[in-house]
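Here the complex is missing one protein chain, while the rest keep their positions.
Letters A, B and C mark the chains as written, and numbering starts fresh at 1 in each.
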Amino acid sequence: MSNKRIRLGMVGGGRDAFIGGVHRIAARIDDRFDLVAGALSSTPEKARASGEDLGLAADRIYDDYDAMAAKEADRDDGIEAVSVVTPNHMHFPAAKAFLMCGIHVICDKPLTSSLADAKALAEAAANSDALFILTHNYTGYPMIRQAREMVATGALGRLRVVQVEYAQDWLSADLEASGQKQAGWRTDPARSGAGGSTGDIGSHAFNLACFVTGLEVEELAADLDAFVPGRRVDDNGHVMLRFSGGAKGMLWCSQVAPGNENALRLRVYGEKGGLEWSQEDPNYLWYTPLGEPKRLLTRAGAGAGEAAARVSRIPGGHPEGYLEGFATIYNEAADAIQARRDGRPVPSECLYPTIADGVDGLRFIEGCVASSQANGTWIRLADL
Amino acid sequence: MSNKRIRLGMVGGGRDAFIGGVHRIAARIDDRFDLVAGALSSTPEKARASGEDLGLAADRIYDDYDAMAAKEADRDDGIEAVSVVTPNHMHFPAAKAFLMCGIHVICDKPLTSSLADAKALAEAAANSDALFILTHNYTGYPMIRQAREMVATGALGRLRVVQVEYAQDWLSADLEASGQKQAGWRTDPARSGAGGSTGDIGSHAFNLACFVTGLEVEELAADLDAFVPGRRVDDNGHVMLRFSGGAKGMLWCSQVAPGNENALRLRVYGEKGGLEWSQEDPNYLWYTPLGEPKRLLTRAGAGAGEAAARVSRIPGGHPEGYLEGFATIYNEAADAIQARRDGRPVPSECLYPTIADGVDGLRFIEGCVASSQANGTWIRLADL
Amino acid sequence: MSNKRIRLGMVGGGRDAFIGGVHRIAARIDDRFDLVAGALSSTPEKARASGEDLGLAADRIYDDYDAMAAKEADRDDGIEAVSVVTPNHMHFPAAKAFLMCGIHVICDKPLTSSLADAKALAEAAANSDALFILTHNYTGYPMIRQAREMVATGALGRLRVVQVEYAQDWLSADLEASGQKQAGWRTDPARSGAGGSTGDIGSHAFNLACFVTGLEVEELAADLDAFVPGRRVDDNGHVMLRFSGGAKGMLWCSQVAPGNENALRLRVYGEKGGLEWSQEDPNYLWYTPLGEPKRLLTRAGAGAGEAAARVSRIPGGHPEGYLEGFATIYNEAADAIQARRDGRPVPSECLYPTIADGVDGLRFIEGCVASSQANGTWIRLADL
Partner (left out) sequence: MSNKRIRLGMVGGGRDAFIGGVHRIAARIDDRFDLVAGALSSTPEKARASGEDLGLAADRIYDDYDAMAAKEADRDDGIEAVSVVTPNHMHFPAAKAFLMCGIHVICDKPLTSSLADAKALAEAAANSDALFILTHNYTGYPMIRQAREMVATGALGRLRVVQVEYAQDWLSADLEASGQKQAGWRTDPARSGAGGSTGDIGSHAFNLACFVTGLEVEELAADLDAFVPGRRVDDNGHVMLRFSGGAKGMLWCSQVAPGNENALRLRVYGEKGGLEWSQEDPNYLWYTPLGEPKRLLTRAGAGAGEAAARVSRIPGGHPEGYLEGFATIYNEAADAIQARRDGRPVPSECLYPTIADGVDGLRFIEGCVASSQANGTWIRLADL
């Protein structure tokens, strides 16, 4: 097959949705995909209207992902990949349906709404030839790639301390009571899963810390709260981490911290140096070799290496943002899918998170909940 | 005509070019254009190879923009708009060719390589039904729109002082001697025009100051230098500005300031308040109402108004960047072209720079050169 | 007695010491003290030479604090107050000697090297008419006073989350092996106490969080490490906090975080707003009222209130620093001592930390050690 654009479908992401639109822009930026089919809403009229908004052919607008998987799999020009951008609890059945038809899955995070589902989905993926890409999109930022490369090549020496946090303020009040759609499902355990802030954003922080450090979290101890009266899931989480190899960490996630929009921050310290990064200013990476002045590495600037350059589009000083980082996940998904088309193995440069990261993410979420319920007892993630 | 994607061509932007790729991403982000034709290089083989890279149909890959204008104008499915992304000296003939065929032009800045060409092109545009969009892309940043709106609605009161600067460091050494393509044409007066840093980046700074303040520069006094031995155009410019209405300004542009990547900064002060913005951190706008604490306005955050919201895609704290700001120019170009399709006037919300801004930009460039040659004499731009 | 300068002595702070010199500058800045006596070193020759350096009269240079306390108490012109700036383990006997002679004590932190000593010293203080001032100097910064005032007056509403950290990097390697004096005693449990980073800097972070929030820490769970091989005290501490009233916190202290000099940071979030402050940039306080733009309050700038103004010396934009914050503790000590001279109660505006804060600090240190030894079990501080 040639290197023509990949035929893409989407489940979820209709009118009023947030993350679906992000996925579509991300898929367009590097021009590797054509969106040609969708089951964009579970409400048939909304599915249809949303599909028309996007210029989909009438016969490729579905109101049921099972039907979509089956019919697209039957078409000669059927989709090769699908983006699953529903609320969390639908990730499992939707993704599974496409995996079983051999269609590659690009799935939003967290992987599922429960660890049991996550494990089941991992099994389904293991039994499918299709690829599974999990959009922990922050891993696509060039300076995160830079940080990962620096850790891997030893610039920091043996790691000691990891500080990671993701703070927001949009759920400081009882927004779910207002009928706001995003707040509604995210604070509903039936759709979101057992974790609130831990699932929605803590899982990103957890994934990012592991991605950059290359370490696994062996144990955690958590103290979770639902500060907003009546809220059914946590909106603030304090977590202590113990990594493989002896490094220690702290993770803070909060949706009730006024003054924070999407303040995902990562700091990693080793014997020989330290790194500091913030998602809201993603083109910068602070690097301090022990005993030397702090250096401000910039995307595409002096001091940025191969890993950052590979996922960077424009010159330094011209900021790339959230959408470009997200697009990098799609671009690497395209590289991987193209490799499959060509009968080649997935290139080692494709660093997108996979289903294994998704299972780890659910272990984190359910581990936090279990630890907090047990008054902060240390939980071994491998035991979950 | 429906709201189907606009058929777009491109002149320039082949392999090795920089800004053409940026235009293509910008055109894709909001999904309003299909790139279907191109004269991507003046070298035929490169034009062909570049066209194939982009998946253009063979019969729509041209090596001559005149031919492209003529043939596309003849096709039923011919391009409706063209992006002109060549070195400066080719903007005039290429843009004129398409204008004369009634094809809308989206042109990179500066408008032309001389004021005479600019005026001639403006005349051509006046005699054409086609639209003319000039990609002073920084005007597309949401917080620049916010700043403009705040000035316009009086948040700063009568303006007094404007400080604007655009500093880079990439031409600190004699890069043009190395054969680097971007440095080569930008420091060649035959291709770039009389201005070096003044033309390449000073013109952006000038445009941005005017865009945000709504004021015109009446007079300027300039002191230009070519610090790198042998350089034929200025690489540093110091300019004092006098605006209509009595405000005063300073403009600094430099390509020899180590530590600056694309440090475009604008500060505007009035009787009642001040604003500060930096392109490298574009999602922030500092606003100080006189006598109150400084406030950090963020794109899509509390305090951002209608003008910013209209050109913002994702939630606050998720940084949008250079490509999204550029895409906003394309998106508004699409709005304007769609209005033409529909027989409506161009919507007033379309704030993209036009050919008049381009002529003003050339007045700025040639005014700087003239003033500097006359030892900093004040030059009235209207006299040029 | 008039408002003449207060006669001050000093224990510790001889040649090679660090913090003694800081105390002396702090005592001079507001011109309320005359340093007239000292037992500046336990080594007689160094005590004498150090006293001469400072211009002390020969008969008021002591090599023994007990003798100094006794003799000064007998003099008509004897010292009214003493600064105790020795290594931690000497705070207790030295401070006690002066308290028993009715001489006011200004003591460096932590209060003592053990909780038992701290309680014994508190008892001694309770049985003395002398005042006890503990130099948790960061409480003297104007914007910390501002933060405390804002919390107290309800600007943040009910508090939910406190994030506090104090990170350094100077002990990333085995500096104590080099014979460096400061590293030597700080990593020696016999002189420093059971806590390393928890005692040296964690105690500051703990104190600052309590000072600003007005809350008590009821329980903590800690995970401490000595990352540098052979180190006998912790050099990194991760601590989860539970405050009275339901707020939760995290505290991180580290001396092995490359790129951090004295990065003491406090963030406080409540129902209605958030505050963020950093010691390295102390003239700024970020304040976000929920749903409004972030504001940058500056010392002596618009938005700073009475509490900050009272301890501020110069106009906004002219940075005050560490020494001025420290001087505020001395200035308030002088206010309190003057009140005693005049037979008045200590003014309520004097917010310097006292011996009770010192006992709490030792509870924090020993609580961290106990929790960490018990694998992060929650420890009730009131039980210690």
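One rule holds for everything that comes next: a contact is a pair of C-beta atoms (placed from the backbone, for glycine too) under 8 Å apart; a residue touches a chain by one contact, two chains touch by 3 or more.
These numbers were taken from a predicted model, which means no experiment stands behind them.
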Note: the excluded chain touches shown chains A, B, C
In the whole complex, of B:R32, B:R60, B:R148 or B:K294, the residue touching the missing chain would be B:K294
Contact with the hidden chain (one of C:A173, C:A226 or C:L323): C:L323
Sort through B:D169, B:E320, B:D335 or B:D360 and give me the one touching the missing partner chain. B:D169
Touching the left-out chain: which of B:R15, B:K119 or B:K272? B:K272
Please output the residues of chain A touching the missing chain, sorted low to high. 287, 291-298, 301-303
Omitted-chain footprint on chain B covers residues 156, 160-161, 163, 165, 169, 172-173, 221, 223, 225, 227, 236, 238, 240, 242, 248-250, 252, 254, 256-260, 267, 269-274, 276, 286-290, 294, 375-376, 378
Interface residues of chain C (partner: the chain not displayed): 4-5, 18, 21-22, 24-25, 28-31, 55, 168, 260-263, 279-283, 298, 301, 313-324
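Heads up, the rule we're going with is that only the chains that are shown with their structure count from here on.
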Suppose every chain is reduced to the average of its Cα atoms; which one is closest to the average of all protein Cα atoms? A
Taking shared residue numbers divided by all residue numbers at the interface, is the value for chain B and chain C over half (same) or under half (different)? same
Can you give the whole-Å distance between the Cα centres of chain A and chain C? 43
Between chain B and chain A, distance of the C-alpha-averaged centres to the nearest whole Å: 35
Whole-Å gap between the CA centroids of chain B and chain C: 55
Would you give the residues of chain C that are in contact with at least 2 other chains, written as numbers and ranges? 287, 294
